[in-house]
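Just one protein chain is left out here, and the rest sit where they should.
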Amino acid sequence: MGLVKYILRRLFTIFVSLIAVIIITYILMWIAPGEFFNIAQFQASAGKVATLTPEQLQVLIKGFEEKYGLNVPLWKQILNYLKDAFRFKFGPSFSNPNEPIEVQIARRFPVTLTLAILSMTLAVIVGIPLGIIAALKRNTWIDYISMFFSMIGSIIPAYTIGVIMVIIFSVYLRVLPTSGWETPKQMIMPVICVALGPMAVIARFMRSSLLDVLNQDYIRTAYSKGGTDRAVIIRHALRNSLIPIVTIIGPQLAFLFTGTVWIENLFRVPGLGQLFVNAASMRDYPLLVTSTFILSLSVMLMNLLVDIIYAFLDPRIKYE
Amino acid sequence: MAELLKVNNLRTYFYRNEGVVKAVDGISYKLDYGETLGIVGESGSGKTVSVLSLLGLIRRNGRVEGGEAIFDGKDLLKLSKEELREIRGKDISIIFQDPMTSLNPIMRIGIQIMEPLIWHRLLSDKDARDRAIELLRVVGIPEYKTRFLDYPFQFSGGMRQRVMIAMALACNPKLVIADEPTTALDVTIRAQILNLMHEMKEKLNMSIIFITHDITLAMNFCDTIIVMYAGKIVEYSSIEKFIKNPLHPYSQGLLNSTLDIEKKEGSLRPIPGNPPNLINPPEGCRFHPRCSYVQEICKEKEPELREIEEKHKVACHLVKGGNLNA
Amino acid sequence: MLSKKVLIVLLVLVSIFLLSGIVNGQKERVVSLPYWDTPGLIPYYWQAQHILAQGTIFEGLFGYAPDPKGLGGVKVVPVIAQSYKVSKDYKVWTFKLRKDKKWSNGDPVTAKDFEWSFKYYASPKIPDLPAWAGPHQFIENFWAVKSGAMDLDKLGVKALDDYTLEIRLATPRYDMKEWLCVAQGVPIHRKSVEADPQNWWRPGKIVVNGPYVPVSWTPGKDMVLVKNPNYVGERGNVDRIVLKFGGLGLQQYQAGELDAAMIGNVAEYRFVLSDPKLSKEFHEDVMDCFWNGYQWSRGFDPIMDNIKLRQALAMAIDREKLCKEVLGGRALPLNKYWPDGNPIGDKMKGIPFDVKKAQKLLEEAGYPGGKGLKTLVFYITGGGDPVVEFIVDQWKKNLGINVIIENVESGLYWNSYVWPNFSPDAKAGFTVIGAPMNNLEIGALMKNSDHTVWFYDFPTSARKRRHELYQEYDAWLRKEGGLTEADWKTLIEKRNTLYAGFKRIVDNEPEKLWREELTRPPLWYEQFDELYEKWKAAKTNEEKTNYWRLAGRVLTDQEGFQLWYNNLSSQSKQAYRWRYKTINRPFSDAVKIAHYALQPMQDRYYMVPVYLAKAQWVKNPKLEGLMLYKFSWGPGFFNFKYLNLKD
Partner (left out) sequence: MEVALKQQKRRASYWSAAWGRFKKNKMAVVGLIYIIIIIIVSIFTPWIAPYPYDEPHYAHTFEKPSAKFWWGTDDLGRCMFSRNLYAMRNALLIGFGSQIVVLIIGVIIGSIAGFRGGRVDTILMRITDIMYAFPTFLFNVILVTVMGRGLFTILVAVGVTGWAGMARLVRGMVMYLKHADFVEAARALGSKEGYIIRKYILPNMLGPIIVSLAFGIPNGIWIESGLALIGMGVRPPMPSWGNMIGAGIGYIMAFPHMVIFPVLTFALTLLAFTYVGDGLRDALNPRSEV
């Protein structure tokens, strides 16, 4: 029963934190220079008000304000937003008046999820062995080289790597399509590009985690019992060192919600990143608040999940 | 009694950035079947290293530089990695100091006890399981059948040390090395563990190397005692002779710094100063900077380990004719 | 619920796929083109789909056909209209419709469809209609209807019979034909809209009357159009068009995944020229419906009142060098709103590149050698902008003045610095501007330079006051009061003062057309008086407050107008009079006199042309009939009905 209680308590904390996050976001937008809240300006941006007199514009502004619920004081806007947000109703965004935001999210979410899961799997499959090798061959050239390559992959902006990959594999070798998101072939390049970052993080974390474990007394104990390197490393060191990896995969997954925006644009992957990051620079404020809401929520849920899994994997931990 | 282990001029050095640490610098001793040998000294005197060296369990930057260790007719120091592994846990097992950290925290203790049996292919999985349960019973774990599946964190410190002992005994080893097995435990538990070890030794007729910094403990528990200081043996004696006549000033210092109810108050005299830096150990007798009897010769010439009487060797210039002539 | 929709879409997709395959019994002709990402398919919003609506998925009474000599590369041709009549005052337009046009579901396209659609667009149900982008804004009573003050029936659109449509306008429009080409001029299918007002536009559901039907749409990825089986009229032979959003255009083209690609920068341009195959597939055109340059920030710093400073800056830029060396030949130097070789441009005088003169002007402006001038800020968006960096460098080198480049995120940039009426947050300085024609309307011949008159060419103090009045106008909506005569007293006094001012303006304004515009009923003071009467008769406090608020707005609005009119520079007033003359005549005549309005506005140096961009692209040699969109969203491709894929 401890688990249910624990989860409920954490969910309550998440609920309160989300309210705080939303209020902070609103306040920040409020104090930001420029007219974050003036719909007319948005209207004008696309509209190049050329043929419209300011008086006619007023009619449009009023309509806009009503459609987006801006005709009430700020505190009420926040309240209204929160009321709807927790029922996952976000209304339309400036950049897409056709559809409510939740519909846009629902459509893009599976894509982002697929991309995230595929690349995270790749990152884990490659990153963990790299980290293990590096740790076992610590301070040798094998260590340096494997760490170098995993890191260089995450440090050169993924967008740059993506462009170079397109030029090599699509234009010159013609083995992979440049973009799209239907066939497995189309997924190869975006998945690799997205995986590079987490892969490096995982490899490095794995390396240090394993090194840490290898220095533990119980490893010496295992050797003293006559374990082979193989048995000791696999049965004792790896299992122990893999547990903390869970704690970094969670945040990395949450990061993939926005961190993939450049890759999505480059490879025409219809995911959430495009939606969310563009919101920030376009000042699409309903979408901006909503992306903050969704991202915070997913980070917090991911952390909760990580804690649960962690407790599941590590018998020492009990839900308080 | 037949000889089980004979160590000759063992030297183990650690290569640190600051220089070479001569942790064990030429020690020799022997151990008979069924004998309990105590190795006593302050922390850092090389007592743990001297035994871990035998089994190749020295960490990365340490290296056995020389000497020999004939165990059961084989020189442990010349064995291949695999041959040595065959001996570890089967013929020689170790009980480590800290039962809190020496057990794998996420593995059921039963499995951990089974491991040496399986790794040495002594028993099938099922038999190993039965044996492990039996061992738990033997070392006195209550409800041993259900606790077989528990994790280390569910045990108290004393219980964990019992588990460690069970693990060490799993393959009926010829030699058990107990590396300060009671240091991390409460005083009340200490006695229980020592009793248990004693019991096991009687029952299984194995040899024990008992490493401790508690000289009175060693005097109660061992047949023979080695006092180590700064990587060297300063006194090597059968326990009867040692109790009667501890000769080396350091041994005396150790004895004086322990509480003895029989002695009068005010007799607690700690040894002044700190153990020496083993990268540049003091010239002459390594103990001379802390020795209250120090003389010129001590600073110049390193004393040899001389046999004063039978089964009693001391490395001190000032010991003459079975007495410390201060 | 959702899966059902997906299923329907899939079924439609499959059936269309099967049909097109089986019926034709031959290989499908597929064309893949780059396109702007679109958030949906509702034609009346100002999003990428509105270009798609113009002649590809929807058709209006008129449409565009390719014409290399025509403005924007197009000419206006009747599409659903067969013939039209227009009254002498150009206020009543009557259209006869073709009888053979069909919706994609087989329903006939009738005048009723137009009437219903136009009323739908005008209704308050669509509060966020970007009315400035369509023809409805000119229809009689449109604004009253939109604001909810008047009944929908009063809108000046009527189907006289199934194939005759009458449109009555509030003001004369000589360019109604041109306006009716754009996305807001197309009808939408009443039955399907009413059946599902939220989702009627979704691919698989949408009923269109253009040559292509959207069958799938994935934001961030692509949209697929297939031939409309019920379409009647001229069109090319392409069966399926895949519009791809984003990605690396040129690389997709090289990999054979696109049939055309825009060239985005000098590097791509040089690469294409150096490649033997690509260089043969290369095309370019000048984006002459734009001018690119800079404009002063619409802030309230008096420094911009100094015309000599403005002139000096405009004259100190070496446009030739910019186009040749920075833009690598991908643009033409431009020193007036219309280029040479254009009927308007040929009659205009350009801004010279004359460093000596610029230096002298700067000195006369009070800043010899740039000394004493405060630091100006050039706002840009999206990282570095080589053009701006060039301009700033020219000013530094030629005039000795320092300008900071301030990078702002795009939303803030466009909404708060480039296009709003005023930017209270903007520091003295500039923004980049690519001022386009949105479509072929006559007023757009001004290419947005009439902002000079509206937002720039009066003293800073008056600009500031004007901005305050805009805010006051807004604030009236939420003011409390108006329950007593005392509340009205001040308003009535103000009304009388303003009335006197208004009379003076009307009596002295020499331009008849402007006078007419000002005195067109309902007049502001009549509105005010009417509101006062209504207030007297009002029963509830709520009503009373409402009338009082509206009356307050009328006055604030008028006060703003008078402030503007009275402070406007004589040059701008003159320009504005010519603007009235220009827009109140047919297109062909307007072109002849537009420069009278444009030249004085350009000579105010608030909005300064610098270069004219080129559109450059590569395309599959087998593909014909690709039309370049040269208006405000350009460059891009549109009007896909003429696409032809040679075998």
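What to note about this one:
For reference, chains read A, B and C in written order, and residue numbers begin at 1 within each chain.
Criterion: a contact is a pair of C-beta atoms (placed from the backbone, for glycine too) under 8 Å apart; a residue touches a chain by one contact, two chains touch by 3 or more.
On a predicted model such as this, the values are computed, not experimentally measured, just so you know.
Within the whole complex, the absent chain has one touching residue among C:193, C:326 or C:355, and that is C:326. Set against the missing chain, the residues A:70, A:113, A:163 or A:308 yield one that touches it, A:163. Check C:311, C:359 or C:381 against the missing chain and you find that the one touching it is C:381. Among C:76, C:155 or C:250, the one in contact with the hidden chain is C:250. Among the residues A:176, A:295 or A:313, only A:295 touches the chain that is left out of the figure.
Annotation for subunit C: contacts to the undisplayed chain at residues 250, 264-271, 274, 321, 325-326, 328, 380-386, 388-390, 392-393, 404-410, 412. On the side of subunit A, touch with the chain left out of the figure occurs at residues 13, 16-17, 20-21, 24-25, 28-29, 31-34, 139, 144, 147-148, 151-152, 155-157, 159-160, 163-164, 167, 204, 208, 211-212, 215, 258-259, 262, 276-277, 280-281, 288, 291-292, 295-296, 299-300, 303.
Criterion: only the chains that are shown with their structure count from here on.
Located most centrally within the structure is A, per distance between chain CA means and the overall CA mean.
Chain centres here are Cα averages; for subunit A and subunit B they lie 54 Å apart. In terms of their C-alpha centroids, the spacing between subunit B and subunit C amounts to 90 Å. Within subunit C, not a single residue touches two or more of the remaining chains.
On the side of subunit A, the complex with subunit B involves touching residues 216-218, 220-228, 231, 235-236, 239-240, 243, 313-316. Every residue of subunit A that touches subunit C in the complex is listed here, in rising order: 32-35, 38, 40-52, 54-56, 58-64, 66-67, 95-99, 104, 106-108, 163, 166-167, 170-171, 174, 177-181, 264-271, 274-275, 280-284. Every residue of subunit C that touches subunit A in the complex is listed here, in rising order: 2, 39-42, 45-47, 124, 126-133, 137, 143, 146-147, 201, 218-222, 244-248, 251-252, 254-257, 408-412, 414-421, 425, 435-436, 438, 441, 443-444, 446, 448, 450-451, 470, 473-474, 477, 557, 560, 632.
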